[in-house]
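Down below is the structure, laid out as structure tokens.
Of the protein chains in this complex, all but one are displayed in their positions.
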Amino acid sequence: MNAGWVIFALIAWLGGWTLNEWLVRQKTGNQAVARVISLAVPLIFGISLLAIWEGVTRGFNVPTVLLPPPSAIWERIVNSVPILVADFRQTFMKAVLIGYVLGCGSGFIAAIMIDRSPFLKRGLLPLGNFVSALPIIGVAPIMVMWFGFDWPSKAAVVIIMTFFPMLVNTVEGLAAATSMQKDLMRTYAANYWQTLFKLRLPAAAPFIFNALKINSTLALIGAIVAEFFGTPIVGMGFRISTEVGRMNVDMVWAEIAVAAVAGSLFYGVVTLIERFVTFWHPSIRSG
Amino acid sequence: MTVISASDLSLTFQTADGPVHALKDVTLDIGKGEFVSFIGPSGCGKTTFLRVIADLEQPTAGSISVNGMTPEQARKTRAYGYVFQAAGLYPWRTIERNVALPLEIMGVSKSEQKQRIERVLELVNLAGFGKKFPWQLSGGMQQRASIARALAFDADLLLMDEPFGALDEIVRDYLNEELLKLWAATEKTICFVTHSIPEAVYLSTKIVVMSPRPGRVTDVIDSTLPKERPLDIRDTTEFLEIAHRVREGLRAGHGEV
Partner (left out) sequence: MTRIWQGNAGPVTVVVAAIILIWYVFVVVLNAPWERDQAARAGTEISFIQLVKNTMAQERPVLPAPHQVVAEMWDTTVNKSITSKRSLVYHGWITLSATLLGFVIGTGLGILLAVGIIHNKAMDKSVMPWVIASQTIPILAIAPMIIVVLNAVGLSGLLPKALISTYLSFFPIVVGMVKGLRSPEAIQMDLMHTYNASAAQTFWKLRWPSAMPFLFTSMKVAVAISLVGAIVGELPTGAVAGLGARLLAGSYYGQTIQIWAALFAAAALAATLVAIVGLGQRIVMQRMGGPA
């Protein structure tokens, strides 16, 4: 056991915790300072977590196949940039993004189409909710059978996974306009499309973005896991399953790190757009 | 000239608890330029009557004509502006864009929109607040914006459903005064639903007293007050006499207060 590292981990843990406890008790009237504090606290927690991780793995000589220290993972990332980029391009740029756009787009259009028919709505919505609970990832082998090994079958899985949350949330959102607001449109003798574009779609925006955010995570996971069922020799899921077989755990963690960063950025971009479009919603105004 | 003419108008709702006679045999004429208040307890049909004029409800018997046409035709020719109990402004639009909403739907040109918006915001004393968002305004200001929106497309008829009900009395008094000034300046026909006796007597040229179960008209009072009305006319004997008559009408229809 390497005492130095263990002590380092202990200091990181206690230090981070006390620092955070102190920070949250600070009362400040200044809005900018408050914002800095709310960003600093989780950051400090994260950094101390990384430090503890490094200290514990090195201090107790944890076998690297079990859990490599963060520094080893970083080294692996830096040394494998070409592979990581190729995998990223295959999985994220192709399967995830294309599947996401097509899946969310078709879910949205389907919602608008069934909007005009209350009968279809009552029939499809319970089904949509039901399908959302099912393990959709299971259709991956079927998609491979239909569309082949390459990224289209993965994109197909993503499309199916993102379609239903988008459909259900959009339909819910289209019902959000109050009857008073709809009456107002009626007094203007507005037609269906004017009411849709000027009232119901803006009112539905919070719900639609809720689905877009959920779908951003679903799309990434769906594409990676779909690759476990068969893929050409490139792709994040492929890399993970093969490197696991070779016990190159640090490479697996490197891919995870890339996936985690990509996923966070994707989610972050959607959230930023949400803030811009639904600036008027109480949850965004007070947040 | 008669703007609204109702004859034996009836509206019965079929509910799970049996039929509800929201309106029964209402016969009423409203002339051009009149300010008519509808007053009565809940369920007397005053809002329902307003909604029938607006083609938001369909009568089950009798007839009604607005500007000589059916309510549906009147609605399609944008004959009236409607002001609801709540302002109902779109939070994602500035006040200007909110007032522009009916103009956009009716296909008014951008330059004309700008002119009209400026004019009506001026009328309701909200000039300079055009670029603000609804949540940045107080309740009274939001309701004024809602009135501006109803005035924007120059309909001759204004239908107002308890527009000041959610506001406190001080703001209410102020808005009552503003509304009368507006009415004098624009010479519109106004149908105004309210719960408040002083408000009804202060604002109107004609007061229609209604009572529930079934919803019907119990009294129509032609106001003798002059057109020019400062707020302290509410302390005069004439005012109190009319208010008294309204109160009697309400009691008679309701059985007891």
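General remarks:
When the chains are written out, they are named A and B in that same order, and each has its own residue count from 1.
Here is the rule we use: a residue touches a chain if its C-beta (ideal position, glycine included) is under 8 Å from a C-beta of that chain, and two chains touch if they have at least 3 such contacts.
It should be emphasised that the depicted structure is a prediction, and the values quoted were computed from it without experimental measurement.
The missing chain, though absent from the view, touches A when the full complex is examined. Within the whole complex, the absent chain has one touching residue among A:G55, A:G173, A:P202 or A:G237, and that is A:G237.
Note that of A:L14, A:V81, A:M113 or A:M145, the residue touching the chain absent from this view is A:M145. Contact between chain A and the absent chain runs through residues 17, 20-21, 23-25, 38, 41-42, 44-46, 49, 65-67, 119-127, 130, 132-135, 137-142, 144-146, 217, 220-221, 224-225, 228-230, 236-237, 240-241, 244-245, 247, 249, 252, 255-256, 259-260, 263-264, 267.
One rule holds in what follows: only the chains that are shown with their structure count from here on.
Rounded to whole angstrom, the centroid-to-centroid distance between chain A and chain B, based on C-alpha atoms, equals 50 Å. Taken together, the chain A residues at the contact with chain B in this complex read 178, 180-181, 183-190, 194, 198-199, 202, 205, 278-281, 285. On chain B, the positions that touch chain A within their shared complex are 54-56, 75-78, 80-82, 84-86, 88, 90-92, 101-102, 104-106, 133, 135.
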